[in-house]
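A single protein chain has been omitted from the complex, and every remaining protein chain is retained in its original position.
Letters A, B, C and D mark the chains as written, and numbering starts fresh at 1 in each.
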Amino acid sequence: MKIARVIGSVTGAIKDGRLVGQKLLLVDIVDASGAVLNPSQVITDTCGAGVGDMVLLASGSAARISPETSGAPTDETAVMLVDEITVNNQLTYQANSG
Amino acid sequence: MKIARVIGSVTGAIKDGRLVGQKLLLVDIVDASGAVLNPSQVITDTCGAGVGDMVLLASGSAARISPETSGAPTDETAVMLVDEITVNNQLTYQANSG
Amino acid sequence: MKIARVIGSVTGAIKDGRLVGQKLLLVDIVDASGAVLNPSQVITDTCGAGVGDMVLLASGSAARISPETSGAPTDETAVMLVDEITVNNQLTYQANSG
Amino acid sequence: MKIARVIGSVTGAIKDGRLVGQKLLLVDIVDASGAVLNPSQVITDTCGAGVGDMVLLASGSAARISPETSGAPTDETAVMLVDEITVNNQLTYQANSG
Partner (left out) sequence: MKIARVIGSVTGAIKDGRLVGQKLLLVDIVDASGAVLNPSQVITDTCGAGVGDMVLLASGSAARISPETSGAPTDETAVMLVDEITVNNQLTYQANSG
């Protein structure tokens, strides 16, 4: 799985009917320090993520295991809101608790 | 999923019978600002996309979920025409409404 | 899907029995202008392609949808001989009609 | 499959219910000499791996074959703790036996 930062969203009126009702988030895949590895992925979401959140992405058929995305033509889904990242027993990322 | 810009098409007479009747579009995968990330992908389409359109691509088995592509030997399909891309609450792309 | 140019072939006597009778072509994945993007892929073929031909590749489970490759341990198959590539309404590639 | 070094972990309270109880490890994919090839992958684990361990990763649907990960929305799982890596009949990596 990948770590990604939510940076925006993508919308469209003409689409596969199985995408209706799916919020499509724009994310950058990042490393543990937040540096961008792969920009501009579009994902479905099962966690209520918003701009600025760090999320965990499941790709391929794993993106369609959750009931929220089952049957939708998606290949990448946020399956967790990241609260903390720890590297070598040091906390390197912590979500705002505000 | 990926954002892609439609730049052309590919045709051939000798092909798998399950591709007959599928329009095969040539696209470049782009980032949210339109810069090319991966050129020259060929896709099937469920949205009636044409040259200049921005589309959302589903890859792998997700490309064959729509009834239009089910059973076809495709690994990448346009599942939405992109109308708007928003980054950090700023509109960065808007399809021509002409 | 990807565009690829057939450059050769690969053979071997000791192999999975489900590959017996499959011609294994060596291809380079190319962009719409023919420049190499990823060299030296090996593919199964459903189109009778030969050296010099441009083909369309289906990857992953899409490579095993055709009856010719169903059940074979392949992850990449030529599903169309490319006759023409059009970019921005200009013909950029045309197969020899000889 | 890939070789990876465990460098940390990722946690979150809001997630797909099928990830509850799964420890999510942060790893770097490395080559046989330990140099990083792809940083910051997040994986599920079937081996009880911890920081500093070298593990073998299975990706895609292979990540969900083990009973520990079956049904979870994961695309990458540690399926072995690496004890030894041998290159050209020379031992190049050996896990601490402490």
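Criterion: a residue touches a chain if its C-beta (ideal position, glycine included) is under 8 Å from a C-beta of that chain, and two chains touch if they have at least 3 such contacts.
This is a predicted model, so every value here is computed, not measured.
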item: Where the missing chain touches chain C, by residue; value: 7-16, 18-19, 24, 26, 39-43, 51, 60-61, 63-64, 71-76
item: Footprint left on chain D by the chain that the document does not show; value: 1-3, 30-32, 37, 46-48, 56, 58-63, 65-66, 77, 79-89, 92
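Here, only the chains that are shown with their structure count from here on.
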item: Interface residue identity across copies chain A, chain D - same or different by half; value: different
item: Distance between the centres, which are taken as Cα means, of chain D and chain C, whole angstrom; value: 34
item: Touching two or more other chains - residues of chain C; value: none
item: Category of the chain touch graph - line, ring, star, complete, other; value: line
item: Interchain pairs in contact, sorted by label; value: A-B, A-D, B-C
